[in-house]
Each structure stands twice: as structure tokens, then as C-alpha cells.
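Only one protein chain is missing from this complex, and each of the others stays in its spot.
So, chain A:
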């Protein structure tokens, strides 16, 4: 049994082998065979480092101005070093939280979007850091707010 969603998703793309491609009814090989390439795999595109990549779901609309919406699928790679301008997941008040990392003068801050929340000074190896967000996948209206995943992928 495979434990990682990564392995499951990767296995959905069939290996492209000219030995297994269906031939035309006439028995002649398809002239496209020589040009066959592996199909594009979105999972591999989004997940460069499977061991350190995690998915989360964004809760709340406070970052809507930055294009981050409630229900977006976040792709987080813990191996990325945080830099100013990055969006981070950090453990704040015992809760996984999404904030923007900003530099003001020489100091780094975790900047909230929600009015009334204070900015938090951030150290280089801050142990509140959970990971750096590399993609936020947003479903458009055709998919509804929170895309229902096909039940076969559960």
C-alpha cells in the first residue's frame, strides 16, 4: 500500500512505452510513435520535493486582496528558506496561520491582513515557522468554492 498521495498521483500517468501503444487496425505503427512524450503531470510540476511538501486548505478571506481566497489549496514546501515577500504558514497562538513576511528597515515581520492584529517580529530561525507557501490553487466558479475531490482519490 502506498502511504503518500504523491506516489498515488504519480502512478496515474501511464508510462509511455512504444511497446504498449495500441497500433492501428491495419497493423502499421502509428507515425506519431516516434514523437510520443510523457503527458504533462501537474502534480510533478507543483511538488518538486515530495518529502517536504504538504497541502493545506486556506481558511478565511482576510488575504483576498492578495489573491488568496477562503478554500484555496495551499502547496507548502518546508525546504524553502523564507524571504521577505513570501507567504508563510506559521504556528501562531497554537494555530496554523497564513501571514506575509515583510522587511521594515533591518527587521523582518510577520504581517497580518486582518485589521486589529499586530505585526510580529520574525527571527531568522524562528521556530514558529511551519513552511513557505509556493502555490495557492484557487477554484473558479465552475468548481464551486471548495472543489469536491472525486471520491476515488480519498
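One rule holds in what follows: a residue touches a chain if its C-beta (ideal position, glycine included) is under 8 Å from a C-beta of that chain, and two chains touch if they have at least 3 such contacts; residues count from 1.
Operating definition for what follows: contacts and distances are computed from a predicted model.
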item: Chain left out of the displayed complex - its UniProt protein name, from "Electron transfer flavoprotein subunit alpha", "Y-family DNA polymerase", "Fe-S cluster assembly ATPase SufC" or "Spermidine/putrescine ABC transporter ATP-binding protein"; value: "Y-family DNA polymerase"
item: Touch list for chain A against the chain that is not drawn; value: 1-5, 8, 11, 49-52, 54-63, 68, 70, 73-74, 78-79, 89, 91-92, 94-99, 112-114, 117, 130-131, 149, 152-154
